[in-house]
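With one protein chain withheld, the remaining protein chains of the complex are depicted in position.
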Amino acid sequence: MDNPPEPQYTQAEAYAPMEAAAADAVAVLPDFPGFKERIWGELPATHNGIDVQGFTIVEITYVFSLPDSGTPLVRETYLDVLREHWTALGYRITRDAVKEKPDRVDRSLVAIRPDGIALWYWAAGYTVLRVQSGPVTASDHDAIEYLPPTGGVRPGGRYDKVGKYFPEGIPADPDVVDPFDSPDSYEDSL
Amino acid sequence: MAGADVFAMDPDEVRKSVEILFEIEAEADSQAASMATANTEAAGPLKDAATALGPALEAAGEWWRVHRAGGFCGLLGNTGEYLAVCAEEAVEVDDYNAGTFASVAGDLYPERPNANASSRRGG
Partner (left out) sequence: MSEMTWEHLRDLDCGAVRTLGDTWKTYIDQQLAHTERLRTDVIEGHLGTEHYESDTATQVRDQIGMTADRYEDDLSDYASTRIATTLLEAADAFEKEQNELKELVPLIEQHDFDIEGPHSEYDVNLSGGLHRAILTLNPPQWLCDMCGVKKPDGFWDIDTLKVLFDSVDLYGTAIGLAGQYQDWLRAVMSRAHDADDEAAAALAEMHENPAELPPHLGATYDDLVDDYKEGVTEEVADEAEAIADGTSGLSPEQVNQWWEGLSETERRALIDEHPEWVGPVDGIPTEARDTANRTVLDRDIDALDTRIAAEEQALQGLDPESDEYQNAKEALDGLKGDRNDLAGLQDRITNDDGTPRLAEGPEPQQPYYLLGFGTQDNGRAIVSIGNPDTADNVNTLVPGTTANLSGAGGLLHRAETMQSDAQLSSPHTSNATIAWLGYDAPDTIVPEAMQERWADGASEDLENFTEGLSATGREDTNHTLTGHSYGTTVIGHAATKEGVDADNLVFVASPGVGTDTASALGVDEDNVWATRNSLDPIHLTPDFLHGADPTGDDFGGNAYHSDTGAWNANNHSTYWDDTNMAGRETLADIATGQR
């Protein structure tokens, strides 16, 4: 193919299916300890080798805490579970690599969905689940809707790193508990 | 000590200051000369090697000796000579001229053959 496929989503539309993909992955992980943080980032989209204004690539990263990142459950079992799960869903596995390092073994698993959304489970220093949109048309930040994070990250908390899209602040959901974030008040707990 | 505003002065202490100033002047002068020589010696092979650094280094060593270390020594000599005069005969800073040292203090500092040498230094 010579031309990129027409993006299925705008940037603003991409977050919902991407977050759903992350939530779907979390749902199959046994004894899930919770993510520590969520990060919304972007990359320049390119065409013919040149960065294209008006397009972007959304990358959502969920990061396990450092202690959890090092457990066999998170580094190995989850990778096996996700490989099986994504394969069963018909996703194309494009990378399944193991890299031996002096002090640890890194693992990397990448699956691409039919709609172009990519899922990357990377057990490195930290272990992360990353979801990438592929090229999408860029949206004004005003048009981007806040979506609460999955995997136990407290919405709007210190580790919900989406602030640049919501400079006015994020409505926190009091029902969601972030195991890594201090509550605003300990009053009810005492 | 008419003519100057000296209210309190211990001439012996002032003379000791002069000795220190002259001593540092002489030491710094000779040390700068040694450095300039070291520079010239090191510059030789660098010049033979057609480096740009060689000539620049030689010039830098000489410039330092004459203008900066030399300037420092000149200032010490000038101040020392002024104080040497002052210890004998009070004189305002603005009224001082280098020739006075030769006439007033020459006998006290025989090791300083070039009386008012400081006035001839670069700087």
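Some observations on this one:
Letters A and B name the chains as they come in the text, with residue numbers starting at 1 for each one.
Methods note: a residue touches a chain if its C-beta (ideal position, glycine included) is under 8 Å from a C-beta of that chain, and two chains touch if they have at least 3 such contacts.
Only a predicted model underlies this, so the values are computations on that prediction, with no experimental measurement involved.
Although one chain is not displayed, its contacts with chain A can still be listed: residues 1-5, 36-37, 39-44, 46-51, 53, 56-57, 59, 61, 63, 66, 69, 94-95, 97, 99, 101, 106, 108, 110, 112, 118, 120, 122, 124-126, 128, 130, 132, 134, 159, 161-164, 167. Against the chain not displayed here, chain B makes contact via residues 4-10, 13-14, 16-17, 20-21, 24, 27-28, 31, 35, 38-39, 42, 45-46, 48-53, 55-57, 59-61, 63-64, 67-69, 71-72, 74-76, 78-79, 82-83, 86, 92-98, 118-119, 123.
The rule we apply is simple: only the chains that are shown with their structure count from here on.
Averaged C-alpha coordinates give centres for chain A and chain B that are 74 Å from one another.
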